[in-house]
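With one protein chain removed, the remaining protein chains of the complex are shown where they sit.
Chain IDs A, B, C and D follow the sequence of writing; residue 1 opens each chain.
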């Protein structure tokens, strides 16, 4: 099994390195890395990782600035990533962190690290043990934050 | 006939279990379940259920948080789900519940349960008795809430 | 010639019945009806009517609620309907009525009736006498309302 | 060479006639006209002009009302027109005029006329003399209005 890792020079944290470290620590998985300038370059990078490098899944890692134009870019990139998946029948796990999610640089960096690692674990399960995810259905999980938990019926 | 059930670990209710229970209770239908992290992972999950697992229809079950970014994610997921349908000529019934639709956790959980069950019945009709839906055309039906009813001409 | 009629159980008027009545009254045209739960189910219904039922054109009939989420759903459905057309090279005439277009239930029902009928006539011309539409180019036509008329140059 | 001319009965000016007149006046070009009800019908009309009528380029002519719903329709139509181009590798030149661009009916009609004619000239160059456009790169051209001009470096 091989996971593609697409990240950007725009991000302020080396997300690709974190993702690879977490994947390697928890599973026997090969990785292929591809760094592009910004998040709008991620969809084609993900598609090339799948179709040209034989990746079975991709993590698309990016940070989103705090301006309206940045939000629009993230929206466009997200739509592109969904289409990559529909064109390839492979999962592309989007790990985007918005700069305005954190109060300062320190908590922002921590959030990037935590969310990237937690999604790396999702990638391992999707690829190797998808039935484990069924057991966590409806648990209100939040990657990088405190889980919301499940509601009582 | 086989229905795919795609749900998420992000949701705060085990929507997949509810859908399967309601489907089994009302029809003789096989089901295949697929749990993914979040709603943006649902489109490819639905497409894989159709193309790799032979499902004739899919329920895409998800909860949507109350922040603007959550609304954007839901919009992106919805567009993806529409494209899955156009690529496969199969229905994917979207069952999304927005957290801000309910006043508290209790009514939210009830809404999730009710809407999921009512859409499960739609799935059965679409699959097994599509002509029954014609009889309900223009009735102002609202899954999970009180029907708006039909207008007098 | 065969026209597909896709409508919803969400709508509060039996739009499909009105469309079929108007089509039959004005032309010798076969019809095929398909009722789905909501407007986001219309794109795949339209595509199935064209590809599986051999329809030469489709009317996609729906009502849109007054909440922001309803507007988003309509936008998603509209994009899907445009893609159906590009995938099939057939017209899908969208007939959407927004609940906030009318002041009360009575005028809303009248608007639904009038717009549906006027678009049924468009469908007949697109299918049987497309050159007649050229004569009406630039006339400021408004289905269901008072025509805006043409401007003087 | 053959140019497709797609316009609408919704528009308040006979844009198709203006476009054809300007094309014929300035080049030896065949034209094929296709009138549809509204701007959301333009994408499939453009695709049919290219694929079924053999057009080498299309002008998609439309007017956009002043309500929010009209803006949404224009956005949807624009996306559709971009996809037609990507599916056919042919240019579709969008000529949309928003009603709120002008102060009164007279200036609106003039704007429609001017923008349509100036885009007709663009169509001729794209089709017959594309290298002439390179000479005008970065000149701040505005079809229908006063050119913004080029900035000094």
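Just so we're on the same page, a contact is a pair of C-beta atoms (placed from the backbone, for glycine too) under 8 Å apart; a residue touches a chain by one contact, two chains touch by 3 or more.
Remember, predicted model here, so these are calculated numbers, not experimental data.
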TODO: Would you mind listing the shown chains in contact with the chain that isn't displayed?
DONE: A, D
Task: Sole contact to the chain not displayed, among D:12, D:91 or D:117 - done: D:91
Task: Residue among A:59, A:77, A:93 or A:137 touching the omitted chain - done: A:77
TODO: Quickly run down the residues of chain A that touch the omitted chain.
DONE: 7-17, 33-37, 40-41, 43-44, 47-48, 51-52, 69, 72-73, 76-77, 79-80, 83-84, 87, 105-106, 108-110, 112-113
- [ ] Identify the residues of chain D touching the omitted chain, counting contacts across the whole complex.
- [x] 71, 75, 78-79, 81-83, 85-86, 89-94, 98, 119, 122, 126, 130, 133-134, 136-143, 148-153
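The working rule: only the chains that are shown with their structure count from here on.
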- [ ] Could you run down the chains that neighbour chain A and chain C together?
- [x] B
Task: Fraction-based call for chain B against chain A, same above half, different below - done: different
Task: Angle, in degrees to the nearest 5, of the Cα rotation that carries chain A onto chain D - done: 145
TODO: Please work out the Cα centroid separation of chain B and chain D, and write it as a whole number of Å.
DONE: 40
- [ ] Would you please write down the residue numbers of chain A that are in contact with two or more other chains?
- [x] none
TODO: Make each chain a node and each touching pair an edge, then name the shape: line, ring, star, complete, other.
DONE: line
